[in-house]
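For this depiction, one protein chain was excluded, whereas all remaining protein chains were kept in their positions.
Chain nomenclature is as follows: A and B, assigned in order of appearance, with residue numbering initiated at 1 for each chain independently.
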Amino acid sequence: MTTTSQPTDSLGQPITVPDSADTFVFDASDGSRWELVCGLEVHAELATATKMFSGAPNNFGDEPNTNIDPVTLGLPGTLPVVNERAVELAIRFGCAIGADIRPSVFSRKNYFYPDMPKDFQISQYDQPIVVGGHLELPSGHVVGVERAHLEEDTGKSTHVGGQGRITGAEYSLVDYNRAGVPLLEIVSRPHVRSPEQARSYVAELRAILLATGVNDGKLEEGSMRVDANVSVRPEGSDELGTRCEIKNLNSLRSLGRAIEHEARRQAELRVAGERVRQETRHWNEADGRTHTMRSKEEADDYRYFPEPDLVPVDPDPAWIERIRAALPMLPAARRARLAGASGIDPAAESIAVLVERGQDEQARAAIAAGGDPARVVVHIEQNLAGPGGADLDPSRLAALVALEVGGQLTATQAKQVLAEMLTDPADPAAIAAARGFEAMGTDALAAAVDGVVAAHPAEWEAFRTGDAKARGKLTGFFVGRVMKATGGQADGKAVTALLRQRAAG
Amino acid sequence: MSGGPGPASAIAAAVRSGARSAREVVDEHLRVIDQREPEIHAFNLVLAEKARARADEIDRRVAAGDDPGPLAGVPIALKDNLATRGIATTCSSRILEGWQPPYDATVVERLAEAGAIVVGKTNLDEFAMGSSTENSAFGPTRNPHDTSRVPGGSSGGSAAAVAAGFAPLALGSDTGGSIRQPAALCGVVGVKPTYGLVSRYGLVAFASSLDQIGPFAATVADAALLLEVIAGHDPRDATSIPRPVEQLAARLGDGVEGLRVGVVSDLLTEGISRDVVARTRAAADALSAAGAKVEEVSVPAVTLGLSAYYLIAPAEASSNLARFDGVRYGLRVDAPTTNEMMVATRTAGFGDEVKRRIMLGTYALSAGYYDAFYGKAQRVRTLILRDFAAAYERFDVLLSPTSPTTAFALGDKTADPLTMYLNDVCTIPSNLAGHPAMSVPFGAGDDGLPVGVQVMAPALGEVAMLRTGAVLEAALAGQGGAR
Partner (left out) sequence: MRAMPARITRDDVAHVATLARLALDEDELERFTGQLAKVLQHAADVEALELDDVPPTSHPYPLANVLRPDLPGPTLERAEVLAAAPSTEDRQFKVPTILGESP
């Protein structure tokens, strides 16, 4: 081997690590500075009716060992046949991330394990169906995708005795309902530079999978499972350090914690003059640490070879084009569109939340109907998250926001009216009137303010002559009194404006 | 030798017309089984009661005016690596002893639809690995022509069953010659169809890219009849060819006038016994006399077949046989941990030949050796396909011996696996190419035992192949069936 040879990925492409303004850089105990390099592997169960290679149902949560047929159990003599829908979903995902759809070949990955009915997994190895593509995170950071390939899931083991963990268990029970469920294994490039980016990548991936109907997004049911490949290097270096793969990251929270912990662990090892061993590590949520699961030094010998029972999948370009043409608009584009329509920063949390909840279209329509963009987005994010919220007619929302902005309703009143609008088809003004939220006339409000000012001459003098700090403090005092005097009908902003007017005049 | 009560086509015709009852046919065959099975041991399981019940059902259907199908009332023996619902399927291995599949192989379903009657499951080399049926966990099968000799293998039980008249038809599987070689040694017809013509669903896999199910029969016409029944696309086998089945039996009378026949010179030399070569040349002469244009042709890559095969087949087998781990079905030998249980089960459950091939295949696929062994062998396959393609530009069918020798004595070749493997030198190339090939009896060797000649054809060339076989059969009959 020559020293100039560049490291390559599973498909022979050179490995590159992009810089990011948000790179996680940290101090080790000796004060040295280290930076994180991370790639993510996500196993996403495909939203099919049946399994990857047979007609047994693909259904979570059923009675154990009911979704099984001869193929699922790998009974002698059975043969796999590829699920067309699984291929379609893989293509859909590939198109959604701008990847190439390639002719692909299934291989056998050979290893003995009791939850694997054939003691080999059918998976795509050197010729995956999806190659390349990328995800643009809300922050603007771009994470490249190396590949996404189709494979089958394993069954599920339950460990009996020894606190339900594999270590110390007396025996285990195996349920093959999950065996053979179609998986898309999505492998990112090592472009994830911080724990926050890792969380954001998985959230974005989940949003894309949901939007395209490829996966149901249920992390908690294990329908998306995340492994992280973590390495560290001295700040500013371009080395590719030895990486460890962390498994069992089944929430965004543990993903971020595990990556940070692992990065610090590796840096400390190196500071101590030790070597990072390439291995698979297990995240333990309880103690907040990663633990060695299996060393890779003995070189897993999976004896991959092309699956002789299956033939290549080489999708017709016309089919790919039909799938591409039918794709819905994707989260990044929807965020950009909503940001454009609302004038809000595309990286803002509220924009991401509305798109993720699928309420961006509602917001755009309400803005188009004349609603103040900021108030529309706030109401949808905060007050229309519950049941029925997404169904609210955008023009009614726009009408409500108009009342609020026009001063006829306070923010609190608007929220109450909005809640009622979900079940009452009447227009917002009528609901407000019925509730007695008749907006106070300007004269009445002015009179109320005058009354309060007259009743508190000392405070008023302090307000009138005080600096900004004093004024700020006393604004609260006066607004509170006016509110009390008007039975809560006054609009806080209008009162503040009147107070300023009087002080200036 | 076939001491059975007549060809399948005649039985089916008689049963369909009501001239004979299926029950009578089955009883006759069961009597033959009773007489000779103890010395032959063709079966792992005889299904006497089930066969009688099924015969009665067929007779009732005929009486009711139904047509039970083209194999109405015809007894058939199934190699014991074909899944039969609720009926033990052992692959002649301890590891599967007592296992009853919860499903039927596609070919078994098709036989049922055609009115055939399964009389038993036949013995084989464990998991079809062998050429003598001596690698069975349940003891060897003996050649009906001389019980001191092997019947060939791995489908030795099926070949012997037809030769002994236990059933006019049998199914076997052929991965490197496992139908043709025992057919030759037992003096019956054996056909390995084009890869993908017959569904493999329900055939317990040995080497998936080579395995193919095919018929044994006493006559070429019966073999064609059975092949027509089992052939055809099956959506449960992704390697099944999506094409309608050709008429085969109806084309047998077409003769070989003008047919171009190449005699493969590369398979007439190395290690082929003199009498077998002589019978092959006699077959070529018979075809020539029947109007075929016969010439010698070299297909050089076939000589690489054996080496390539003994890398590819074990590699695929090592993976296919991983599932026998004591978890879901079959044998379990208890041990404190799952890993130890798997090791104990597999060590106790598999015989030596199976272990040898699993280890050889594991080695051929393991890190660092894939390119040199498995990868290289897959490239040799391409060479063989190219050489065959060149030959088939000039010839319609190719002719060679089926087996280098006539049936050898039990125990003769068990000590040295490589000697045993050399039995497959003539048959392996067609498996690697996925081409059809058949063995047709063509007289006897110096020892008086049957000799088979092999007719090979390009993919889906079954019609020309069977026509050639029929002409050889007729020529032999014309010569008085002698040597």
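To be clear about the criterion, contacts are C-beta pairs under 8 Å (C-beta built on N, C-alpha and C of every residue); 3 or more make two chains touch, one makes a residue touch a chain.
The structure presented is a predicted model; accordingly, all values stated were derived computationally and were not measured.
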item	value
Displayed partners of the chain not shown (whole complex)	A, B
Contact with the hidden chain (one of B:T106, B:S155, B:T362 or B:Q454)	B:T362
Residue in contact with the excluded chain [from B:F43, B:F350 or B:F442]	B:F350
Hidden-chain contact residue, picked from the options B:R94, B:R180 or B:R381	B:R381
Option from A:D300, A:E321, A:E349 or A:D424 whose C-beta touches the chain left out	A:D300
Contact set of chain B toward the excluded chain (per top definition)	99-100, 102, 194-196, 209-210, 235, 238-239, 241-242, 304, 306-308, 310-311, 318, 322, 325-332, 334-344, 346-347, 350, 355-356, 358-360, 362-363, 366, 368-369, 371-373, 375-383, 385, 416-418, 421, 432-435, 459
Sites on chain A contacted by the missing partner chain, in the whole complex	48-50, 54-57, 63-70, 73, 81-87, 103, 111-116, 154, 157-159, 166, 169-176, 247, 280, 282, 293-294, 300-301, 303, 306, 308, 310-316
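The rule we apply is simple: only the chains that are shown with their structure count from here on.
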item	value
CA centroid of chain A to CA centroid of chain B, Å	57
Contact set on chain A toward chain B in their complex	70, 73-82, 108, 110, 112, 114, 117-120, 172, 174, 299, 301, 303-305, 308-311
List of chain B residues in touch with chain A within their complex	81-83, 89, 91, 96, 99, 101-103, 105, 200-205, 207-209, 235-239, 315-316, 318-319, 322-325, 327-329, 338-339, 342, 362, 365-367, 370, 374
